[in-house]
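One structure is given below, represented as structure tokens, and several questions about it will come after.
Excluded from the complex is one protein chain; the other protein chains are retained at their positions.
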Amino acid sequence: MFKKVLIANRGEIAVRAIRACKELEIATVAVYSEADRAALHVRVADEAYCIGPPPSSQSYLVMDRIIEVAKKSGADAIHPGYGFLAENPVFAERCEKEGITFIGPNPYAIRIMGNKTTSRVAVAEMGVPLVPGMKENLTSEQHAIEWAEKIGFPLMMKAASGGGGKGMRMVSGMEDVASAYRSAKSEALHSFGDDAVYMERYVENPRHVEIQVVGDKHGNIIYCMERECSIQRRHQKVIEEAPSVIVDDDMRRRMGEAAVNAARTVNYDSVGTVEFIVSGRTREFFFLEMNTRLQVEHPVTEMVLGIDLCKEMIRIAAGMPLSYKQEDIKIRGHAIECRIYAEDPNNKFLPTPGRITTLRVPGGPWVRDETGMYEGLDVPIYYDPILSKLVVWGGDREKCIARTLRALSEYVVKGIKTTIPFHVRVMKNEHFIKGDFDTNFIDKQFVMEDEAREKPYEDVALVAAAIKTYRRDKARAQRILGGAEQAQAISPWKLSGRVKR
Amino acid sequence: MFKKVLIANRGEIAVRAIRACKELEIATVAVYSEADRAALHVRVADEAYCIGPPPSSQSYLVMDRIIEVAKKSGADAIHPGYGFLAENPVFAERCEKEGITFIGPNPYAIRIMGNKTTSRVAVAEMGVPLVPGMKENLTSEQHAIEWAEKIGFPLMMKAASGGGGKGMRMVSGMEDVASAYRSAKSEALHSFGDDAVYMERYVENPRHVEIQVVGDKHGNIIYCMERECSIQRRHQKVIEEAPSVIVDDDMRRRMGEAAVNAARTVNYDSVGTVEFIVSGRTREFFFLEMNTRLQVEHPVTEMVLGIDLCKEMIRIAAGMPLSYKQEDIKIRGHAIECRIYAEDPNNKFLPTPGRITTLRVPGGPWVRDETGMYEGLDVPIYYDPILSKLVVWGGDREKCIARTLRALSEYVVKGIKTTIPFHVRVMKNEHFIKGDFDTNFIDKQFVMEDEAREKPYEDVALVAAAIKTYRRDKARAQRILGGAEQAQAISPWKLSGRVKR
Amino acid sequence: MPYITTYKGEEIKTRVEEVRPNFYRVVLGEREYEVDFLEPQKNLYSLIIGGKSYEVDVDAPEGSDVYGVGILGDHFEVEVVEEKKKKLAAKLAIGVSGRQDMKSPMAGNVWKLLVKEGDRVTAGEVLLILEAMKMENEIKSPIDGTVTSVAAKEGVPVAAGDPLCVVEPPEEG
Partner (left out) sequence: MPYITTYKGEEIKTRVEEVRPNFYRVVLGEREYEVDFLEPQKNLYSLIIGGKSYEVDVDAPEGSDVYGVGILGDHFEVEVVEEKKKKLAAKLAIGVSGRQDMKSPMAGNVWKLLVKEGDRVTAGEVLLILEAMKMENEIKSPIDGTVTSVAAKEGVPVAAGDPLCVVEPPEEG
């Protein structure tokens, strides 16, 4: 096993990896930008080194600095978390060359799966179903029109290097093919520096269901069941759960075997995720892509299986064989994850960096707080807005939703706005409760239903505001009158300033 | 199911019961003494009523007030928690008479099991093993000497209405029988108002292992495996775990069946616990007593079984049949609970009421925080010192200990002292790690081993103290010089006071 | 003290009376509430009203009479103003148009500045783009008019509430 692991990341995922190392009795090295000296991952690690100015291009993405710290501190492995350098094959190779173990899959797997076209070709050879469509890229408008006839409508025009919904167009008839081709191409070039696009069938009521796989360096690969990730806002997952309501045992086995086959094409030797698009209408599933990292949403799988994926990932990187056989993998109950972002759901989800002045974290049975927050933390403006994840387990989906709502009701974050109120409202939504949704649900349907919701506590809100005003006015009056007792709270120069006014 | 449940308790167990109700979508009514207006259970309940002055004899123990609030608020059931009125058969009968469901067993069960003598007689008839000894009480010194010959040495002299180690004497030879008889009798009278004592065999290397049982109102009773509660300080449990290292499958089944038999003697119809004393040497087990309530340590059972005992207790009280059959009860992994008390482990475990000025709660995978604390809470002097419980699950005992230690390292409570450092030290103790302990371990062996431990961070402590002093002195100097910037923090009258000095 | 509470455009006469420490009587129009009040954490209220217990999150930016109130996932924007001040404000009211002091709604970096002093803009036109937490946020002009001053500089960070630019409506007549 490793003696010392460097965590090349920040925030909640860095804390997660440090916790796993601590439990394995491995020493940890944190790296941090100048904006992150006070971050939780710096405080809980055994060692910590500053690697540069706030922008990640000058710190968390600088391979030389990270390798240098690893060597200086004597770390024998690097955990990349997600994002930053996690799916960069050059970094994985660089680690190998420097004699430091990259805690992740082999660089070949990262490279093949990092590209939509090469990954589709690779998995199709193993019989993994793809969305019916093209296996090459489009070469001209005429080419697009020819293929559109073969595929039929509605169809999807997609950027080869795509992600996050950019360079994607739904096309419902022949008359729109040419314009969609041009605009998708231009957006793809702008967004990814690559204008290659292709077309495939549009999957109706699309749901995003993914299979967790785990492989070791001895050729063993197993699947750890599915996660349902269809609750997305602007193509970003916001709530994930395991298992999925539309997957039954037979479908689970077929999807799991397809995922293992996909992983086998690249001798996959770490934790990874095979993403599928599933038709909510026909329950057909098709390969989307493979993520060669620990996912943000890995805890829901951990909760239903009782397996620590982050620790297993470290063990595997150290060359140890899988701790589990396929038949050991059994689902107990249901788990839900809510991603808590520094965004204001009551104000167009605007980002809200700033200081967390009050924090009360939910607790009690089967409530898991995966956080990078603490009271007093200044949330910097430079990075992704994810603050923490609330993960909840329950005996079944209904109990799990009730518990998630209960846990959310206990959460208090003051000083900055977060998406906690949004999650409360989703947990109360009848379509969500029924499991009746697809990837468009939040952006299209939920927004309207949410606007129209009842607000039972209006008068309580008005009462609170009235008392707040009264107390504020009274405190001001007393300050001006200069009562010694009240004056304690304010400074002398402020006091004189107020008196003069 | 109930519409509204009154929680006749405070602190962490009141919060636990409220959470269970919320998840069952049952409205909750909190009651509170004048010292508890700011307590967490008041803040998270749907309704809250003050029931009297701080001393529990004038509030939490006043049946009339509690029944009155239940009627006024329209509560159709009362959850008693543990302590206070939880094992008071008069209160259970009173509820019944008032048409309010008492969430607990039938009053007959409470009454029989609440008395050591009647409970021993009852369970012995069902073949549950008792520690070899007397079934009646001692009548004279002579009587004691006669029985001592039959039982052999070492033996235990015990108060019939005992508990908490009071009125208990270990007797190692005939010469001490008479004096032990007199002193135990006097202590029993003083402590319990009842001087009845009896004798039984002294169990060597005694371990406290208890079986969780659950019965419904339809005659079904199952056992939910064991908890090991031998880590005790002055006869009070401080750390509990499930499963026990000394119980194997066969012993588990035999203990479970004995516990179900014991419960059957009183038609047990709620959650309850049958406590056994187990010889660490011979692994024989003997009935000690039955607790007719939800135990403090119920969460460790919940974590390994995936069953919410608090919710099941409420469902059963509402007349619903058990949700589980015996064959559904399966252990997964291991769980440990650390009781966090407001006591200073570095100063003779003195109680430390006061204001919690900073609170950071541990999180991450399989860490459960069962709390009544929040930042800013004033911990009152009137009640038990339990503040919260840290419950941790792991794939096996070794992993669970490593995770518990990791979680404890994240805990920060400032303003008052707590037993968190004590738990850190137990988790690092080699005998605890090996599972090699009995109920005397903490008081006798651990204390010495703990005194002798290495303290690796001495110089860091000295550095921190030096910097603290330097900063304090510098801040004082600047205050005296009257820098406007520093002056902000202090009040005008304080400032002038200092300048004059 | 008499207040006017404004919620969803409706004005409600409001009175608050401190019956005893931490106990208030609040009259909202025709409705009257007796409120057992506690502030266990700053701006997080524990209210008990007729036996019902509520946790209420109250935010009030310094110098503003508009409160953001949060109760179990719901958000309420409430304005509470002294009655006499409200009457004064009504007299001075000049409608939704007028000079627009554009302030930054959040901390961030000015990623792109799309206007300069003297530019004519139409309502809804993007004035600049702020970047924070890897997201781009467009700041749009609320009115037709002319940019009369620009405080924001490209690439320079701003705090929430910092002035960005001023848009003035065309002169009347």
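Structural remarks
A, B and C label the chains in the order they appear, each numbered from 1.
Definition applied: contacts are C-beta pairs under 8 Å (C-beta built on N, C-alpha and C of every residue); 3 or more make two chains touch, one makes a residue touch a chain.
Nothing here was measured: the structure is a model prediction, and the numbers come from that model.
Looking at the complex as a whole, the chain kept out of the display touches A, B. The chain that is not drawn here is touched, among residues B:Ala342, B:Met373 or B:Ala402, by B:Ala342. For chain A, the residues touching the absent chain in the complete assembly are 30, 37-38, 42-49, 72-73, 374-377. Residue-level contact of chain B with the missing chain is found at 342-343, 346-347, 350-354, 357-358, 360, 381-385, 408-409, 412, 414, 420-421, 423-425, 428, 455-470, 472-474.
As a working rule, only the chains that are shown with their structure count from here on.
Chain A and chain B have CA centres that are 39 Å apart. The geometric centre of chain A is 32 Å away from that of chain C, both derived from CA atoms. Shared interface positions of chain A, defined as residues touching 2 or more other chains, are 358, 360, 409. Among the residues of chain C, those touching two or more other chains are numbered 41, 55.
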